[in-house]
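Read the structure below first, then the notes.
Note that one protein chain of the assembly has been removed; the remaining protein chains are unaltered in position.
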Amino acid sequence: SKAPDPQTEARTEFNIGWSIYAGWMPWPYAQQAGIVKKWADKYGIKINVVQVNDYVESINQYTAGKFDGVTVTNMDALTIPAAGGKDTSAIIVGDYSNGNDGILLKGANALADIKGRQVYLVELSVSHYLLARGLEKAGLKPTDVKTINTSDADIVSAFGSPDARAAVAWNPQLSVMKGQTGVTEVFNSSQIPGEILDLMVVDTATLKANPNLGKALAGIWYETVALMQRQDSKGKEARAAMAKLAGTTPESFDSQLSTTYLYTDPKAAVAATSDPALLKTMMQVRDFSFKKGLFQGASSADAVGMAFPGAKTLGDPGHVMLRFDESFMKMAAEGKL
Amino acid sequence: MSALLSLSNIWVEYGDKIVIENVDLDIEEGAFVSIVGPSGAGKSSLLRIILGQEIPTRGTILLDGQRLGGECGPDRGVVFQRYSVFPHISALRNTMFGLECEQAPLSARLFGTAHKAAKAMAMEMLDAVGLADSMHLYPAQMSGGMQQRLAIAQALIKRPRILLLDEPFGALDPGIRADMHALITRLWNDYALTIIMVTHDIREAFKLGTRVLALDKRRHDPDAPHRFGATAVYDLALRNRKDRAAGEELVAASLTPKIDANPNTKESIGHG
Amino acid sequence: MSALLSLSNIWVEYGDKIVIENVDLDIEEGAFVSIVGPSGAGKSSLLRIILGQEIPTRGTILLDGQRLGGECGPDRGVVFQRYSVFPHISALRNTMFGLECEQAPLSARLFGTAHKAAKAMAMEMLDAVGLADSMHLYPAQMSGGMQQRLAIAQALIKRPRILLLDEPFGALDPGIRADMHALITRLWNDYALTIIMVTHDIREAFKLGTRVLALDKRRHDPDAPHRFGATAVYDLALRNRKDRAAGEELVAASLTPKIDANPNTKESIGHG
Amino acid sequence: MRWVNRHVRRREAVLIGAVPILLLVLLYLFLAAQRHAINPLDKILPLPGGMAEGMANLLFNTDQLTGKIIFWADTFASLQRLGIGLGIATLFTLLIGLVLGVLPPMRATFGPLVTVIAVIPPIALLPILFIALGLGETAKVALIVIGIAPVMIRDITAYVSGLPREQIIKAQTLGASSWQIMIRVALPQAMPRLLHAMRLALGPAWVFLISAEAIASDIGLGYRIFLVRRYLSMDVIIPYVAWIALLAIAMDAVLVLISKRMFPWAHGAGH
Partner (left out) sequence: MRWVNRHVRRREAVLIGAVPILLLVLLYLFLAAQRHAINPLDKILPLPGGMAEGMANLLFNTDQLTGKIIFWADTFASLQRLGIGLGIATLFTLLIGLVLGVLPPMRATFGPLVTVIAVIPPIALLPILFIALGLGETAKVALIVIGIAPVMIRDITAYVSGLPREQIIKAQTLGASSWQIMIRVALPQAMPRLLHAMRLALGPAWVFLISAEAIASDIGLGYRIFLVRRYLSMDVIIPYVAWIALLAIAMDAVLVLISKRMFPWAHGAGH
């Protein structure tokens, strides 16, 4: 809170927060491998990639202005910073969850069997969203289950208790929980493809004042993703390093990647971002969030506006707080970085 | 041996320091032993050893021919020099404590008639030490002398076979002190107690005791003043008044101050 | 008024209980006041009030004509009845404490020559109370009498204008007690101290004091024994030996026990 | 008058003691107003108006599922857990602390075990706790007990074993057995210290309660705080935390009162 607002000033040093998730591991790896420094130097800036062990806290810190950018899902970007009045731009659509989130039951193998059970999940998260979508598809009402808020750090051990007979989780926790005896995955995010997106978002004002930040981030991302996709020893080495950073084995990390639909090619990412389907997805996410009361105090689901490529908007156009900005991905696609 | 208590070759040492050296002592059942001696000579230490609170570094103590194992029990009662009573209970309950422990092994509390009887006994004892009016006070609300009397009442009510008293009347005025003398003499007679009392009042020692033990430092080595090794320098059995008077003079003379006293002081010793 | 200390209409009450009632007292500079009286009469309470540790429920105390505000300072030294010294420092440091506080307001510790000088003074004082050999002991390693002497040394080294002593020689044997009498008399003479001493030894009171105050209960109401309201029943100024002898007899007779004593006891009173 | 001697009267003390707390509140308001002047939508330090709005929903609307007002339901659930946890911990402390404090062989045998349990951070071993005790109320209460009891036990053990040896000797000369010493000498004297230990444990007890409710729960003050933390809803978190502090201070005051009423000898100045 110094006199000149740091978010509208041109600056040279930026902090980007990240937390452990298969689709976000390229960030710390890029830092470790010197890719971050390479791109930052190119644009004459300095980027600190800071790990936050607790996902929620990383978003809180971003909302509070301690980070200029953060890795986040589309739903949390909408309901946390955007709904909190922080104008946020999603500049990289990294991947969508293609099975990285799932609903697990013990001693049952159909989603319909979830009826009447207590479901352990991180409430008001993408897990909650996935559960809502699953229930909808199974023809169940939200009141057919009772949710128990469970911290993401503890959900694996909580599910180990005989008390817990249903849970919703994401990877890497999901893969561990699935491995327990008598557990079946009855629904997962591959059945709602493209609805759970993993993003890199930055503060809109900062981005406007420092477009170089967006360029550097896009440059870092696509170089790293390209590297990790390689099937040679270099790519394998990169993936092994990421696995280690995530605290797991290369095999487990590869299996997590297999349920992550990475937009390795910037063109694909641009296409996905410009696809009208994104509007539909975000509408669904928004309506769910509003129903759950996540737009604090707002009178309608339209209260928080969203902007999409091609000047399309959703909700209140005078109060746009979340912008899907494809321009940096486009530059990467066109090799202009 | 017919001795109730028999100490042989007792030493008390603290590291390099020798406090008590080679004390041999036989105490008969029913004796009233007064122990006198200069401050710091080891009187309290000796009492603590007989009590079983401390174990001598050398030597053995036999009680009824049995070796004492560093444990004290209801056969030995004690009034400590720094009269310590239980701070968390009233004077009455402090006095009843011994009775309650004896009669209610499990709850250590009495009810109904047993309680009434114990209370009556305790009140009688408190009356004897002049604390009848103060029975509901906590120790912190009492004067020094009152606490000392409470400690006496607490120990006497159990009528222990051996009663160890460490300067029990130190904080009392002459009037109450005389009452206490009477009380202790009566209980000693009535219950055939064996009493060992430390006192710094030589007259008191000779008045009450049937035997007076003077403990004093054996060595005054300026190079090792802490290795004084006190022992019994006099051990006088008193059968009659003549014995008493002679003994008192002897002991008072031997325990006079070593520092040159001014005339004023000298005069007082003449009196003593 | 030329009185150093002037108490007027002092009352000490605990709730319903009246301990001291309407005490008026003027103490001249240089006086040596002995206070005697039965246990629980309020002697220590009176001392605590003069010390400033407690505030009387009624009445005023003037020191040099100034009202005492419930605070004590280096002008008044004290030896408490339960001789309390600092448990965490050695005898030597306990004795040096007052000097260190005076000379080093900030660190309360002395170094170099100042330390040496203070240490020499403290050692001299410890020698005077017979603790020269024990200067490195902690209080817990000392006998009762040694702790009491340490408390005396600690208070005396400051040479306070007013010295308040609450049964300071209670735990001492006659030899050392005589030494202490000599010491205190010498300091009182040399430094023109004003001393107020509580004692239960009437002979000591008359031997040392220039004035003897006998505090006793004013009422013995069986329905309200706790509202005794002690006050000064005798206040004797002593100028010569005849005064002393007469006073001693008077006070001793008036403070005799109220309970019927057995023959054995009676005899001792004759001696006292 | 020297500061050591300036005693403050009861009623004045309450007033004086309130001043720094009020200043803290004022400081908060000042900082919040400052942040809001720069960014009216600031979420981190909400103004009282914002908090009132944030709380209104929880205070006046009933929950559809349970039909209860959320705020009171949360309070009740948390207080129940805390009360049971604190109660069990206190009971354990009394039993174990007395036995270990009075009986040297027991202290030698189990003292090190208590130390080991005390220094193991329970939140690191949650998985084992879940398996042993499930995910229900038991586990939450157990976490509180495991969190606070070892510290309390160690404190009481140290206190009891440090009682003047003269008292133990004296009791024995009066015929007291080990058991009688335990219940008549050690227990009553340990009580004021136990109440003191409970007071000191109140803070940690709330921490463990909140941690437990953060892990798996669907009601409770800690649950609500961690739920809305996702949205940085400090407008709810701060009133909730203030409420927790208020509850804890009330408990603290009650414990002080109990101690003064029931154990006057431990508080009366004596001389």
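Residue numbering begins at 1 within each chain, and the chains themselves are lettered A, B, C and D in the order written.
The rule we apply is simple: a residue touches a chain if its C-beta (ideal position, glycine included) is under 8 Å from a C-beta of that chain, and two chains touch if they have at least 3 such contacts.
Every value quoted in this text rests on a predicted model; they were computed, and no experiment measured them.
Touch with the chain omitted from the figure is made, among D:L47, D:L79 or D:I131, by D:I131. Residue D:R229 is the one among D:H36, D:K68 or D:R229 that touches the chain not shown. Of the candidate positions C:I55, C:C72, C:A114 or C:A224, contact with the hidden chain is made by C:C72.
What subunit A contributes to its contact with the hidden chain is residues 20, 32, 50-54, 57, 60-61, 64, 66, 153-154, 156-157, 160, 172-173, 176, 179, 181, 241, 244, 247-248, 252.
Touching residues on subunit C toward the chain that is not drawn are 51, 53, 71-74, 76-78, 80, 82, 84-89, 97-98, 100-102, 105-109, 138-141, 154-155, 158, 160.
Taking the complete complex into account, residues 2-8, 12-13, 16-21, 24, 44-45, 102-106, 108-113, 115-116, 118-125, 127-128, 131, 147, 150-151, 154-155, 158, 165-166, 168, 172, 177-178, 181, 196, 199-200, 202-204, 206-207, 209-211, 214, 222, 225, 229, 232, 234, 237, 240-241, 244-245, 248-249, 252, 269, 271 of subunit D touch the chain not shown.
Convention: only the chains that are shown with their structure count from here on.
Ranking C-D and B-D by contacting C-beta pairs places B-D first. Look at where the CA atoms of subunit B average out and do the same for subunit D: the two points lie 48 Å apart.
Each chain gets a centre from the mean of its Cα atoms; for subunit A and subunit C, those two points are 82 Å apart. Contact of a single residue of subunit A with at least two other chains is seen at no position. Residues of subunit C found to touch two or more other chains are 44.
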